[in-house]
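In this view, the complex is presented without one of its protein chains, the others remaining in place.
A and B label the chains in the order they appear, each numbered from 1.
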Amino acid sequence: MNDNRIPFKRFHMRNESLQAQYNEKYFAKQHAKGKLTAVERIDFLMDEGSFREIDAFVKPLGRESQKEYGDGVIVGYGTINGRKVFVYAQDFTFMGGSLGSVHANKIQKVQKMALKMGHPIVGLIDSGGARIQEGVASLAGYAGIFMQNVKSSGVIPQISVILGPAAGGAVYSPALTDFRFMTRDTSYMFVTGPEVVKEVLNEDVTFEDLGGAEVHATESGVADLIFNDEEHTLMGVKKLLSYLPSNNVENAPVNQDEDIEPGKPEKLSLLLPDDANKPYDVADVIQLIVDKGSFYEIAENHAQNIVIGMARLNNEVIGIVANQPKVLAGCLDINASKKAARFVRFCDAFNIPLLVLEDVPGFMPGKYQEQNAIIMHGAKLLYAFAEATVPKITVILRKAFGGAYIVMNSKNMGGDFNFAWPTAQVAVMGPEGAVKILNRKELAESHSPEELRRQLVADYKENVANPYVADEKGYIDEVIDPAETRQVLINAFALLENKFEQSPTRKHGNMPL
Amino acid sequence: MKLLHSTKNYTLTGEKKVNVQIRDGKLHKINNRKAAFEIELIENDEYVIKVNEKSHLGQVVSLKQNEVTVMVNGNTYNFTVETELGSKRKEKLTKDAGKKVSKTTAPLPGEIVAVLVTEGQEVHKGEPVMILEAMKMQNEIISPINGKIKALHVKSEETVMKDQALFDVDPGK
Partner (left out) sequence: MKINSILIANRGEIAIRIARTAKQMGIKTYMFLSHHEPNALHLNHADEVIDVSDNTYINVYTNIDKLIETALKYKIDAIHPGYGFLSENPYLPRECERNNIIFIGPSSKAIYEMGNKGMARDKALKNNIPVLQGSEGVINTLAEAEETAKFIGYPIMLKAVAGGGGKGMRVVHKKSELPLMFKLATNEAKALFDNDSMLIEKYVENPRHIEFQVLGDKHGNLIHLFERECSIQRKHQKLLEEAPSAALTDELREKIGADAIKICKATSYYSAGTVEFLLDDQLNHYFMEMNTRIQVEHPVTEEITGVDIVEQQIKIAQDEVLQLKQDDIKLNGWAIELRVNAEDVQAGFAPSTGLVELMEIPNKKYLRCDSGYQTGKVVISSFDSLVAKLIITGKTRNQAIKNCRSVLSDTTIKGVKTTLPFFKQVMQTPAFVQGNYTTSFIEKDLAQSFFQEDDEIIAAAALAMETYLKEQNLINTGKFGDKQVSAWAMSKKIKG
């Protein structure tokens, strides 16, 4: 029975009318598009009964007489697996989820609270963009949100979940956050929509091709993770959060599992093909090193020549950067460098140790790469590794050639440990290329150049392209048996647990952006 | 607020559709058959699955999001797990979707020994587009639809991995 004394009566009435707002019609509107409502999304994301909404009863600027509460966004806090998290969820059913100044203020309010209290913030985005009726006030609202995004960057994890449209200026808040999740078929992100493209460039383009989840997950790399439906998207957010600390001072949460052994370490050495030019899947290597089933790959469809993701090693979180020989032979190109650099910096910001699995034949050659500034983009990865002060370990699986070797967290770039498998080849360039340059004259003069070339290649492998030369000179700390990789890494990371490295005092470095 | 955590009916889509009902977080019925299911981990990743007293030997190959691959009695099964909401959503969206560019990937790892078409060329359904050689076997990679070759992602003599993108065919309007 409700307490019907005067102050309580109004309190109950308000709550009841808020509840009444979420009626069948409200749900049906979104469901008809194959989408969930903001209410359902929050309900699904947060621990049962933990969500507390704030600013629930606000109304849009200049429309105080409007019946509906909230101005198209639900904001608040609660727990996800017991961890405190701030959330905002845009409500497409209310004026298309458009961002008015009150709406923007609500978002900024939780952004500020999250930063002040040191908890992650998750934004569930489903909005048509700026509210045209409110003019510049709406734009100023965006500006405020962006400002908070930047202030929070590197202090608390910020996650954007795009579950509907995010168009125009609205895309820049997700862009400023740490991770972007998208759902296939129902989420879009673009700066200018198909209508504008048609008007300005007279090009016909679909929503899907311009800014669908698939495009952003593969081509542009804007989406870090994509899923088949909203439920699994939100599950993915929960899963990612389980790898992240709440802020930049805390450490990532530790798992308590006992059944973590990945099984059959002796299989590791068998994964690499006999022929050093044949591809294999580095994900198989990762699976056999980290805790069973703990690898959570990020951006797996974009720049597939490099693999990044979170994993646990002996129950503790690490970030993994691995060259992928099965795509473009694992070469570093513009996209791979950008993808990995961003990930390295995220891990460094949030105290997540880094493991590099290296098999890289070099940087991607070609006009496209050079003309599009592979020099500057490659330097990003270099900068990110050099700057990172978290524990960072490299295991050279196979190729480690030239500039790409340097970039991939080499010893003299500050790698805390550099290990190598006996299959490693550390050299300025690969045997075939080196022989062509070093022995040009002999080859030209030889009667059987092909045979001589093969012999020279074999000699080069024997004398240069192996891990032992580098090991004997101290550029590699230890050549290890692939089967003992996991144990060696667990020990090394344990040693590095309290590593602290002083960064010079400065406003900020000048990263090659 | 309406709770979604209580989903009870799942559809597993693979070669065949399987319906699974969950009660109290446990398997209750499969394909509407209430059978005695027992799953026991025996060693490493190996499970004994008992269905109506008959034992099957199983292994989990991979789990990614809602896609699960298991091996039972040496046979591989790929399933996509869909919740009630997910199934409804899929129905709704497939109804709305139009013709899509068809993307063909490598069915097995090997070497592309020949590319038989050029970009922009018209192809018919069933027409070979590439020849993939693996362990001295040649496999014709055929066009799944009528249309135009929109993109060729590999060249002759290139080594490809399983599932690597080979070519796209645009069905046109």
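One rule holds for everything that comes next: a contact is a pair of C-beta atoms (placed from the backbone, for glycine too) under 8 Å apart; a residue touches a chain by one contact, two chains touch by 3 or more.
What you are looking at is a predicted structure, and each value in this text was computed from that prediction instead of being measured.
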Option from A:Met117, A:Val249 or A:Ala373 whose C-beta touches the chain left out: A:Val249
For chain A, residues in touch with the removed chain: 81-83, 235, 238-239, 242, 249-256, 264, 266-267, 270, 273-275, 278, 293, 316, 454-455, 457-458, 461, 497-498, 500, 502
Where the unshown chain meets chain B, residue by residue: 5, 10, 12, 16, 18, 20, 22, 25, 27, 30-31, 33, 35, 37, 39, 47, 49, 51-52, 54, 56, 58, 60, 63, 66, 68-70, 72-77, 79, 81, 107-110, 113-116, 127-128, 131, 134-139, 156, 162
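In this text, only the chains that are shown with their structure count from here on.
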Complex interface listing, chain A residues touching chain B: 22, 27, 31-34, 36, 39-40, 43-44, 48, 185-186, 227-232, 235-236, 263-264, 278-279, 281, 293, 326-327
Residue ranges of chain B in contact with chain A within the complex: 1-5, 44-45, 63, 65-66, 80, 82-83, 85-86, 88-90, 92-93, 97, 159, 161, 164
